[in-house]
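If you scroll down you'll find the structure; I have some questions about it.
Here the complex is missing one protein chain, while the rest keep their positions.
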Amino acid sequence: MSDSATPATLRILYFAWLRERVGVSEEDVAAPPEVHDVAGLIAWLRGRSPGHAAAFSVERSVRCAVNQDFAAPDAPVRAGDEVAFFPPVTGG
Amino acid sequence: MSDSATPATLRILYFAWLRERVGVSEEDVAAPPEVHDVAGLIAWLRGRSPGHAAAFSVERSVRCAVNQDFAAPDAPVRAGDEVAFFPPVTGG
Amino acid sequence: MATIRVQTADFDIGAEIAALVAGRADIGGIGSFVGTVRNSAGGRQILAMTLEHYPAMTEQAMRRVAAEAESRFPILGCTLIHRVGRLLPGENIVLVAAVSPHRKAALDATAFLIDWLKTSAPFWKKESFADGAEAWVEARAEDEQAASGWNKAPPPAS
Partner (left out) sequence: MATIRVQTADFDIGAEIAALVAGRADIGGIGSFVGTVRNSAGGRQILAMTLEHYPAMTEQAMRRVAAEAESRFPILGCTLIHRVGRLLPGENIVLVAAVSPHRKAALDATAFLIDWLKTSAPFWKKESFADGAEAWVEARAEDEQAASGWNKAPPPAS
């Protein structure tokens, strides 16, 4: 399938201190075909800027939601997904 | 001491269905000298009327307070005490 | 720091909580519980509930419940208000509230206050049913268990 060779356009959102470190609250990215899941996306995002690297420097402090649902590192990401990264929640 | 031979004047209060069975909400009684504690008082009150007997017929359903403090059957009663009888409380 | 009242009139939950927190900013959590008159019991329709109490003893018993809560939980204050007299279905019976820097203490103290109030304050409820019958509410073993579950030492009595 051509899918596996086409960059996947993803909408990435950042919240709280991840947003502050990355420097933007959202961005559209074209992830390379080898990015299949959340963990792969993080590894790839790290290389985009020193801010990205800082945001993802402590991976156990990063949580993720794919299309507004909490998602584990092995959750798949696909073209068109909205992927949000944020620290553990602290509401209430 | 003459105390032990003198009838003890007590103020007795009744609440809820004990009040309904006795027929009054309070009464002053002169308990005989052999009434030393709550259990003895109950035994003596039973003989005052069929209503009293009915009120105290199921002793485990009767609770007591002496001078506004919850009191066990062996709690002493003395002249001048206010002794209240009532079912287990059901507030809240 | 405890507000204790027995009254025939209704209470205003929002106003009571506002009074409990008034002027302080060291509170992190406010727990509250309101007991209300249900319109049925055991499948029978209830028309009214009449609350009787032992006036000379009630406030002191409620103060002890509050003092016990304050000694067990790091709360900054609490409120206990209990109505007496004839109440209709849907009406408020009782309010307990507790404030603390910490949510768990506020919630635990709230549960403790109502559990102990139910088993150690001299109130009695009589239900009036739609068929004309009336019956005094019987104390429930589970209420006694809930209260004594807070401790090896059960509440004062009853």
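As written, the chains take the letters A, B and C, and residue 1 is the first residue of each chain.
As a convention for this text, contacts are C-beta pairs under 8 Å (C-beta built on N, C-alpha and C of every residue); 3 or more make two chains touch, one makes a residue touch a chain.
Note that the structure is predicted; figures quoted are calculated from it, not measured.
Contacts of the undisplayed chain with visible chains (whole complex): A, C.
Although one chain is not drawn, the whole complex shows that of C:4, C:62, C:78 or C:106 it is C:106 that touches it.
The chain not displayed touches chain A at residues 13, 15-17, 63, 65, 68-72, 82, 84, 86-92.
Looking at chain C, the residues touching the absent chain are 12-15, 17, 21, 24-40, 89-90, 101, 103-104, 106-107, 110-111, 114, 146.
Simple rule for what comes next: only the chains that are shown with their structure count from here on.
Farthest chain from chain C (centres taken as the mean of C-alpha atoms): A.
A separation of 50 Å divides the Cα centre of chain A from that of chain C.
Mean C-alpha positions place chain A and chain B at a centre distance of 75 Å. With centres defined as mean CA coordinates, chain C is found 27 Å away from chain B.
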